[in-house]
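Inspection log for the structure reproduced underneath, given as structure tokens.
Of the protein chains in this complex, all but one are displayed in their positions.
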């Protein structure tokens, strides 16, 4: 399909600097766009590519507009406007409603007639599937699962007993929601399994990345609030609660019974301890460890960037000898007749 | 179902402080229990919730009993006793023995008649499935796999050729046991695949969390001993051995040919190098890196908790300038006529 720049400007509330008759057919990067493509500029890292772009049009903010050789669709939030135009130019194939003959659907399941159940999907007793929901191939929905309208389970998603998924949420392939939480009581040198009786409630407009796991609650439910976005290979422990519109990057682990506030941004490969609470609007940068509750909004870090390995080994060796540094300072202070203040004297 | 406190006290060896006729129907948290619910107190973090609980009864230790407004089932190990009562009050649905018609079972497989093979499961040649074993939907068992009695493969578990699973072990959805180990020989700038001929032996009473992977051995088997509990998204490399009753939290990686002792507790997101050995009764706290063998039982750490990001950047900058600290100390020592001791003088 193709759309004129004039129509795009009107539909998405942009200021058009260029010919409204020009048409674009697809999106492309600034570097590789041609005259039939629409590109965008949102991340300043890619500003330098603007001068040489051959795009038919570029979506961008007024502040970046200088020296753009192409037609411009100027708006306040170019990334969001780009997302909308890309959705228009690259529509998903229409949903083929109905149940694939190879799917196995329990007699008491209620599948909305406008929903799609893909090949080899298995649907347990009393499952409820809402309008226009998409259940991809190889998905497995255990008893009493509920999917609201327009949910998309891309492929091979596993939902345990009584898991609830809110409207429009998207679960990428390999997601497991509602596996047992990790609960074992120590007894006589072994570990006794503690039944995991709760389930998982996922709000509306949530995205869960490929192979991410969210465990069912021990007694009450694990909760993912509306608008949360989880990347791939994330672990969410039992009874955790992730606040609305928080985003979590890949490979991060949230331990059990921990609460994350609203609008938090948690980087990749962050580890968050169990039974703690992180307030709203907290940013944790990639690779950090959170071992205690965070009660003030702000940015928190604890990762150290790489050094050349030989230098790094010397840094670590010095770090591990830091008691000696202290001792040398004390000797010098004594020699100089200087006493450390009480604040300085922790060791 | 409901059970009287009197019966619970007798069955589970508790001292009852309260009316033996009172009946409970389910378990609940201290905060949300009602008069028909049984709660428990094991983690002192939740002690404060005791005063206001409306639970019908609370399982707890004698030491915590003061000021509890509810009936009490007093015992030495309240978490284990709670686990047993929860299992009684919330029984799993009975196993429907038999093979689902959509399952694909090879002619030479031997499935015990009391076992269950779920929808769309695939069972290879010469697989042996023991009594009362549960094979959930979408599980895939390659040739020569053996499952002992009462094994549970929750859903979508993949077991490679000749994998052995001991009695009563529970594998959560998405587990992969017996994928090829990561073995490649460097040769002329490329990597030649080394056949992974071993398999994996998993002992009795093991639990493996969702999407965890355990690789097959290069020559001999990778071994998970009895009673081990593995959380979600853990990687166990080829030829590793995990000692009996060790527990490992989510997102941890154990490299190939490494041996972990018995009764170890490994935190989440721990990285353990290959070809090393960790003795019995070692605790490694979350987020730590183990690069050498550990020969003494004890607790080991190397993670640094988060700081506010601006403070953190200054800490890292100072850390990376630690050679300058050393130099400044030396100057001062020279000026003061103090020589560092040999121990201090590593750099």
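Before moving on, here are some points about what is shown:
Residue numbering begins at 1 within each chain, and the chains themselves are lettered A and B in the order written.
Just so it is clear, a residue touches a chain if its C-beta (ideal position, glycine included) is under 8 Å from a C-beta of that chain, and two chains touch if they have at least 3 such contacts.
Computed from a prediction, not measured in an experiment: that's the story for all the values here.
From the options B:63, B:96 or B:190, the residue with contact to the chain not on display is B:190. Among A:177, A:214 or A:249, only A:249 touches the chain that is left out of the view.
Across A:179, A:209 or A:243, the single residue that touches the chain missing here is A:209.
Considering the complete assembly, subunit A touches the hidden chain via residues 27-29, 32, 42-43, 45, 77, 79-80, 82-84, 86-87, 90, 100, 102, 118-120, 136-138, 154-156, 170, 172-174, 205, 207, 209-211, 227, 229, 231-233, 245, 247, 249-251, 263, 268-269, 286-287, 303-310, 312-313, 316, 319-320, 322-323, 325-326, 329, 332-333, 336-338, 340, 343-344, 346-347. Residue-level contact of subunit B with the missing chain is found at 102, 104, 120, 122, 138, 140, 142-143, 156, 158, 160, 174, 176, 179-180, 182-187, 189-195, 197, 211, 213, 215, 219-220, 233, 235, 237, 251, 253, 255, 269, 271, 273, 275, 283-285, 288-292, 294, 298-302, 304-305, 307, 314-315, 317-319, 321, 324-325, 327-329, 331-332, 335-336.
By our rule, only the chains that are shown with their structure count from here on.
Mean C-alpha position of subunit A lies 24 Å from that of subunit B.
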